[in-house]
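Structure record follows, encoded as C-alpha cells.
Shown here: the complex without one of its protein chains, the others still in place.
Chain naming follows the written order as A and B, and within any one chain the residues start at number 1.
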Amino acid sequence: MSAPLHARGLAALAAGLAKREFSSVELTRHLLGRLEAAQPQLNAMVSITGEAALAAAARADGALASGKAGPLTGLPIVHKDIFCTEGVRTTCGSRMLDSFVSPYDATVVANLKAAGTVMLGKANMDEFAMGSSNETSWFGPVKNPWNPAMVPGGSSGGSAAVVGARLAPAATATDTGGSIRQPAALTGVTGLKPTYGRVSRYGMIAFASSLDQAGVIAPSAEDCAMLLGAMAGFDPRDSTSVDAPVPDYTAALATGVKGLRIGIVKEFFDKGLDAQNGERLRAAFAEFEKLGATLVDVSLPNVGLSVPTYYVVAPAECSSNLARFDGVRFGHRCEDPKDLLDLYKRSRGEGFGAEVKRRIMTGTYVLSAGYYDAYYLKAQRVRQLISADFSRAFERVDVLMGPTSPTPAFELGAKTADPVTMYLNDIYTIGANLAGVPALSVPCGFVDDLPVGLQLIGPHFSEGKLLAAAHAFQQATDWHTRIPKVWQ
Amino acid sequence: MNWETVIGLEIHAQLSTKSKIFSGSATAYGAAPNAQANLVDLGYPGVLPVLNGEAVRMAVSFGLAVQAEIAPRSVFARKNYFYPDLPKGYQISQYELPVVGKGALDIVLEDGTRKRIGITRAHLEEDAGKSMHEGLAGASAIDLNRAGTPLVEIVSEPDMRSAKEAVAYMKKVHTLVRYLGICDGNMQEGSFRCDANVSVRPQGSDRFGTRAEIKNLNSFRFVEKAINYEVARQIELLEGGGKVVQETRLYDPDKGETRSMRSKEEANDYRYFPDPDLLPLEIDAAFLAAVRAALPELPDAKAARFVAHYGLSEYDAGVLTASRELAAYYEEVVQRLGGEPKLAANWVTGDLAAFLNRDSLEIGDSRVGAAQLAGLVGRIADQTISGKIAKDVFEAMWASGHDADAIIEGKGLRQITDSGAIERAIDEVMARNPGQLAEYRAGKDKLFGFFVGQAMKATQGKANPAQLNDLLKRKLAGP
Partner (left out) sequence: MSVNRKDIENIAHLARLSLREEEVAGYVETLGNILDMVGQLDRAETGGIEPMAHPLAGLAQRLRADEVTEADRHGLYQQNAPRVEAGLYIVPRVIE
C-alpha cells in the first residue's frame, strides 16, 4: 500500500500528478481538509483559501491534462503570511494588518504561481517576523505538532507546523535571524535560508532589510530543492536581488558528500547547548564521516557577538521599515483621533504588539542622536568581523556544521517574560544572516520525543552544495520522514 | 552697530525625468489626486525602491556644470520622521556621502563685479507629497502624486551677503538647470524652490550668528522679500537685547512676514542611516565621460563667446544667455542677418523682451519668430525703414503674425530717402510757420526740435531721420 497523499514528498506528489494517479483537486481537497481540521489544535494558519485553492488546482489539472504542466504544477503549498498575495488578506501576524488585502503578489508568490503551485492559504507567524516561538502573533500562538504544549519556534512557526504535521507538503518562509531554520529544527523538518539576494524580497513585508531572506520549509532537502528552484532568481524590482543564474538544485542533489570538508564550529558547542542535543549532532557528524566527508575543527572567533550585533542592526532597520504603518494609507487606524499626533500614536500603539513595539523602540534608541556611533556603527563594524570569520572559514572548508537551536522545543510561555532569554534561541543561526550566507537545518534525531536540528552553513550561493549534503544525509537516515503520530 | 547678513541657500530642483526616482510612476504635474502614486510611492508593505538612472545622470551633469567633485561612490540614507505627506515615514536622501561634492559658480553683482558662491554639495533625494487644508473642517487631505519625484538638493556655502545676492545666485542656478535640461524651472508648480538660511552678525565678526531657516520659497521675489524681512527682524531682536532662536520659519506672502513653524521643530532627530534597500551608487569613468560629452555650452561660456564674437556688452550677453532658448533665438536672428549683432541684441533685449513680458510669454511662444525679427532688423540695417518706424512695424508683426516686409509694403512705411521729397516737406512746414521760423532765426535754437517734429509728421514719419536733420539745418539757417 502506498503512503497517504499527505505523507509524500513534493517529488512523489509531482510524479503522482503526472501519472494522473490523483488529481490536483483531489490532493488539494485532501490537504484543505487536514488544514481545517488541524486549525483548532495547531492554529498554524491565518487564512485558509479553499475556494481559490480548488480553482487553482482545477486549472493545474487542466494544464496537466493538456501537457502544459511544469514540474511544480498542481502541487499545493502554504505561504507565510509575510508575503503579499493579491486579493488575499496579508496580515504579517499583526493587528496592524488584520484587514489588509494586498493589491499585488510578492515576487516569490508570483514565481510560484507561475510555476503552477496551488496556494492553500497563509501561515501564522510571529508578528512582523519578530519572535522565536510564534507567541507574538496577533492571531495567537502556533502549537508544535510534536507536542501542543510546546512552541513550534518562530517566526515561521506556522509554515514549520504545517509541514511538520504534513498539512501541506511545503511552505514558504522567511529568515532574518533564524526564522526558517529554528522552527524547522523544532518541528522536525528541513528548512533552507538561501544566500541574501538569491530570492527576491519584493512583496515580502520587511522586518530588517539587510538580513531578511525568503526560503523554504519542507520535509526533505529534495523538496526544498524543487521549490527553491522555482522561487529564486533575479528580480528587477529588488535592488538587492543578485543577477545570477539559478542552478538546477534538483540535479545538484546527486553530488553527495564524498570528499566534502566539513568545519565543526567550535564556538557553537558552548555551555548553552543542551547536552543531549549535542549528542545527536555528534552522531550526525559521524554519519557524514561514514558517507565520505572529512571533519575539521573550525573557529569563528567573533560569532559569539552575533546576538548583540543583531539586536542593534535588526531593530534599527525595523524601526524605520515599520514607520509606514501610520494609519493613513492602509492598516489599523485608531477610533476618533483628536489630532495628527494622536492618530499616529494610538494607531501604532494599538496596531503593534508588545514585542514589535519593543524592537521599534530599541531601534529608535540605537539610531537616535548621540547613540548612533556607539551602537549602530559599532554593530556594523562587528558585523564586518563576523562576516570575515565566515569568509576565512570557507577558505578551509566547504560547509560549516553545528546546532540549529540550543534546545529542542520549549514550553509555551517559558521564555516570554524575558526577551533576552528568548533572543538567545537564535544564537547559532544569526551569524549566517549577518554574513548573508545560506544555511539549512535538517532533522537529526530526537530528545524527549522532540526533534533536534543540525545546521549546515555554506559560502555565498552554495545552496546546491548544502542541499546535496543534506540530501546525502537524508538518504542515509530517516529522521526527516518521521511524522508525529496524531498527524500520520 | 552695523550688521552683516549671512545667507546660504538650499535649492530643491525637481528633475525632469519621465518617471519617479524609485518607481515607474509618471511625474507629470496636475494629474488627478493620487493617480500617479503607485505602490512604491505609497510605501505599501513589501515594496522596494529601484533607482532611476536618468536622475543620476541629471545630478551628475549639474555637478559637472559647477565644476564639482563627483563622488565615485555615494550612499542613499533614510531620513526618518513622521508626516502625512511622507508615506514611508522616511525620506530617501543622501546624507554623509552625496553624489555631488564641492563646487562653485559665479554671480554678477549690481555693480558689475563677479562674486564666486561656493556650493557645498548636491544630493539626490525624493520629493514628498502635498497636504491640502482648504475646505476641510479640522482635516487635511493628502495627495501623493509628487511623492517620489526626483529632486536634486543644491546646498550653497553661507557666501551671500544680501537678499539681492541670494536672488542672483538662485537665478544663476535656475538658468543652469534649465540649460542642462534637468529641471523645467517652473516655480509656480514648485519645480524649483529653496530654503534660505539667514543670520546676521556684527560687521567684521568672523563667527556666524544663530540662523533661521525660511522654508519653501517658490519665487525670486519671495526670496528677496522674505530674507529682507528676516534680516530686519533679527537685527531688531538683537538690538533690543534679544536672541535669535534657531528654528524653521515660513514666509507668508500675504502679510510679507516670516513666522515660526513650531510643528516642524520637535521632531528633528532624523535618525539617518544607510538605506538597506539600496546599494551604494557607483559612478565610473565611462559614465562620467558620457555625461560630460553630452553637456551643452553653459551660460558663462556662452556669454563670454557673445562678448568676444559679437562685441556685445557683458550686460547684454548676460541677458541674452539667461536662457538657452533666448540665446538660440538671438543667434538665429544674427545668423539670418549675416551680421548686425548689436542691433539684433538691442531688439531682442528691448522690444521683443518687453512684448514677451507684457503678454507673459516665454521666448518659445514668441509671436514674432527669429526669422521674422531678422527680417525686420534687416530693413533697419538697409535703411528701408527707420528705427522708429520699425517699432510700429514690430507691434504690427506681433499683432498680426505677418512678416516685416508685408507690413512695410502694405502700410507704405518705406523710408523716404529722396532728398527732393524731404526738401518739399520742409519747405511746406517753413511756409506754414513763419512766426517760429523768424524766432529760430533770431536765435531760439530750441525750436529746431519743433521743426523736426513737424517735418516728420509731414512725411508720416517716413523720412530718413539723418537726412531730414541735415536738410532742415541747412534750410532753417536761411539762404
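By definition in this document, a contact is a pair of C-beta atoms (placed from the backbone, for glycine too) under 8 Å apart; a residue touches a chain by one contact, two chains touch by 3 or more.
Because the structure is predicted, anything quoted here is derived from the model rather than measured.
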Report summary line: Of B:V244, B:L278 or B:A317, the residue that touches the missing chain is B:L278
Query raised in the report: Which listed residue (A:I82, A:M231, A:I360 or A:I457) would be found touching the missing chain in the intact complex?
Result: A:I360
Report summary line: Given A:A14, A:L343 or A:L400, the correct residue touching the omitted chain is A:L343
Query raised in the report: Of the listed residues A:S319, A:T429 or A:Q474, which contacts the missing chain in the full complex?
Result: A:S319
Query - Option from A:W146, A:F288, A:Y311 or A:Y428 whose C-beta touches the chain left out - result: A:Y311
Query raised in the report: Footprint of the hidden chain on chain B, which residues?
Result: 17-19, 23-26, 31-39, 42, 44, 50-56, 73, 75-76, 82-84, 131-133, 136, 138-144, 250, 261, 263-264, 267, 269, 271, 274, 276, 278-282
Query raised in the report: Tell me, which residues in chain A touch the chain that this view leaves out?
Result: 100-101, 103, 196-197, 210-211, 236, 239-240, 242-243, 302, 305, 307-309, 311-312, 319, 323, 326-331, 333, 337-346, 348-350, 352, 354, 357-358, 360-362, 364-366, 368, 375, 377-385, 387, 418-420, 423, 433-437
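FYI, only the chains that are shown with their structure count from here on.
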Report summary line: Separation of the C-alpha centres, chain A versus chain B, in whole Å, is 57
Query - chain A-touching residues of chain B, taken from the complex the two chains share - result: 39, 42-51, 78, 80, 82, 84, 87-90, 140, 142, 269, 271-273, 276-279
**Report entry** chain A - residues contacting chain B, complex
**Finding:** 83-84, 90, 92, 97, 100, 102-104, 106, 201-206, 208-210, 236-240, 316-317, 319-320, 322-326, 328-330, 340, 344, 364, 367-369, 372, 376
